[in-house]
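Below you'll find the structure, written out as structure tokens, and then a few comments.
Excluded from the complex is one protein chain; the other protein chains are retained at their positions.
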Amino acid sequence: MLPSQLQTLISQFTRLPGIGPRQAARFAFYLLRNEGEISSLANTLKSVDESIKLCENCFLPSYDSPACTICLSPTRDKNTICVVEKETDALNFEKTGQFQGHYFVLGGFIDPLNKESVAHERLNLLVKKTEQTQEPVELILALTPRREGDFTSLYIEEQLKPLKEQGVKIKTTRLGRGLSSGAELEYADEETLKNALEGRK
Amino acid sequence: MLPSQLQTLISQFTRLPGIGPRQAARFAFYLLRNEGEISSLANTLKSVDESIKLCENCFLPSYDSPACTICLSPTRDKNTICVVEKETDALNFEKTGQFQGHYFVLGGFIDPLNKESVAHERLNLLVKKTEQTQEPVELILALTPRREGDFTSLYIEEQLKPLKEQGVKIKTTRLGRGLSSGAELEYADEETLKNALEGRK
Amino acid sequence: MLPSQLQTLISQFTRLPGIGPRQAARFAFYLLRNEGEISSLANTLKSVDESIKLCENCFLPSYDSPACTICLSPTRDKNTICVVEKETDALNFEKTGQFQGHYFVLGGFIDPLNKESVAHERLNLLVKKTEQTQEPVELILALTPRREGDFTSLYIEEQLKPLKEQGVKIKTTRLGRGLSSGAELEYADEETLKNALEGRK
Partner (left out) sequence: MLPSQLQTLISQFTRLPGIGPRQAARFAFYLLRNEGEISSLANTLKSVDESIKLCENCFLPSYDSPACTICLSPTRDKNTICVVEKETDALNFEKTGQFQGHYFVLGGFIDPLNKESVAHERLNLLVKKTEQTQEPVELILALTPRREGDFTSLYIEEQLKPLKEQGVKIKTTRLGRGLSSGAELEYADEETLKNALEGRK
């Protein structure tokens, strides 16, 4: 019933993270109903496509330059690197105003069955870069405390072991565990309660 | 921290129905991370913008023609018109394969405080079009059985009253009420239980 | 860590429908913390145990009498019987004030694999009772429009077929189907939309 161009648009919207066919259709009809929205969105996309690249160091977006503003900033500590799964995690740490180091965006978790993934590729780059460092480096493995995040942290530590044995000064740390703000004590798991008791202060 | 073009894109995504800033950012980063996605989406949007219009009769999308395929079809009954709030409602009725009439997309509910709305404008068109009809017409007011939908149905009936008094052969009907498939009897409201008892067969 | 009597109480609470161990523990501690609550609940339970029976006709609760107030009422039509899965369904129909017949509580759905269930037993009683009737009877199969409810309705109709063939005047009906009040048209399934279109008025 729908013209094929519209069906193409809807199916392209379903590739966006978290979007099913129903909501993709709603997007398309919203754009059709509101004059000017389609061409405005198309133009913004073109402009992003032409001017935004991913930073060579950390893979955060960067405007018209091979490195992002954080990596270019002279006041930030390039030897404390917060390794995150995705770009929005870095944005969230930035919001706290507490972190003055660099980031490194893996672009996903490490999947042991898929050695071709973006995360694998980027991790190889990180290992190579770290190998050449002279000063002591801290990698904060800021990955979500779930199975995939924990596996990815373990995997990264595994990859860095040979470097440590060669004398490269790398330290890996993980985020502190305990009760999140607003957490209900009642629904906290045993692991979290243990961490909260041990980490009391 | 983000380049301004990217911020523009993210804020444009938040105008899509149901999308907040967090998910909008995820869309943008997904597109940046996957080569070719941005330009492909931009191109599809351009092509939709150039070739798709809204049907003059019913406001469903139509390809390169002032009327949509349903309105152009010789096998469909133009005197049974299913009035819906939005395009996806029409798609859902089409999926049942049970409806062989035309549609009319209001593009929203009638808001008594906003006479400039798309729905008001389109309703005026519908009333005019109905006025000129010679044959008997049925308008199925297929609006969601909630406050806004019920109000909109009442309002439409109100607008058609003078026409009926002038002898125009219009009948308005509403969707049958009762238990939905899969509904839990336990959570059914009194109104629904009444309808279900009365409509038993 | 908990005294065994308390553990017994908690595990008895977990038998109540919908109650897990966490909430059962909360019940027990609530009662312990509020003086007088335990003995007051125990007394009410004793009093219910002594005075409340299930009605011989319909299995709704009845006070100090073999039949409930509905079955005893001279103004209610004993030949229109609303067959429900559970007691609260009957209460909900009563709230509508629209039903003036009798009820029959099955006490569950019919499970074809378990012929010993309460529902099987009660259904046998219903069939026997209906067999002896002289006047025309309507059984409203008011079961939830899901797989188990639909199967139970079919099964009951199956059991009544021989009686109909013997000339007993039984009619079975089912609740009307369509859109529930407050239902979102957008999430309605095809079956419901079909029913809603067919049942329009």
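Should a chain be cited, it is by its letter among A, B and C, assigned in written order, with residues numbered from 1 in that chain.
Methods note: a contact is a pair of C-beta atoms (placed from the backbone, for glycine too) under 8 Å apart; a residue touches a chain by one contact, two chains touch by 3 or more.
From a predicted model like this one, the values you see are computed outputs, not experimental measurements.
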Chains shown that the absent chain touches, full complex: A, C
Selected from A:Asn34, A:Asn92 or A:Asn114 as touching the chain missing from the view: A:Asn92
From A:Asn79, A:Gln159 or A:Thr192, residue that would touch the chain that is not displayed: A:Thr192
Footprint left on subunit C by the chain that the document does not show: 1-6, 8-9, 12, 15-18, 22-23, 25-33, 37-42, 44-49, 51-52, 54, 61-63, 69-70, 86-88, 91, 94, 107, 118
For subunit A, the residues touching the chain missing from this view: 84-85, 88-89, 92-93, 95-96, 98-99, 140, 142-146, 149, 173-186, 188-201
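Heads up, the rule we're going with is that only the chains that are shown with their structure count from here on.
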Chain-level touch network, classified as line, ring, star, complete or other: line
From subunit C, the most remote chain by mean C-alpha position: A
Rotation, 0 to 180 degrees and nearest 5, that superposes subunit B on copy subunit C via CA atoms: 180
Cα-centroid distance, subunit A relative to subunit C, in whole angstrom: 53
Euclidean distance of C-alpha centroids - subunit A vs subunit B, Å: 39
Junction residues of subunit A - those touching two or more other chains: 22
